[in-house]
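One chain of protein is taken out of this complex; the other chains stay put.
Here is subunit A:
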Amino acid sequence: MAETGDGKKEDADYKRLQSFPLIRHTDMPEEMRVETMELCVTACEKFASNNESAAKMIKESMDKKFGSSWHVVIGEGFGFEVTHEVKNLLYMFFGGSLAVCVWKCS
């Protein structure tokens, strides 16, 4: 993708380019990471207007697949400090403005 300097185009580009899911920080193993990321994307797309339901869906699926107990936070503006089990954290961006943080700590 060529870097265009146009301001107008940038807006459109911004929306187009930055809607892909982007992992910000994770220490999960490869397979787990891919699965979790796909799950988050599915949930966020399904419940685009309701973060709570999306988070609920993600949390329940993670509990089923990888064991209890998972915690999920979805939002556009928040700060956090969490204690998580090693190799069970995923922090990713999606849709240009949504941030999803998933971690396990029983």
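Observations on the model:
What we mean here is this: a contact is a pair of C-beta atoms (placed from the backbone, for glycine too) under 8 Å apart; a residue touches a chain by one contact, two chains touch by 3 or more; residues count from 1.
As a working rule, contacts and distances are computed from a predicted model.
Missing chain, UniProt protein name, picked from "Proteasome subunit beta", "Ribosomal RNA-processing protein 40", "Autophagy protein 5" or "Dynein axonemal intermediate chain 1": "Dynein axonemal intermediate chain 1".
When the whole complex is considered, the residue among A:24, A:46 or A:64 that touches the unshown chain is A:24.
Not every partner is drawn; the one left out touches subunit A at residues 1, 3, 14, 17-18, 22, 24-25, 27, 75-86, 89, 91, 93, 96-99, 101, 103, 105.
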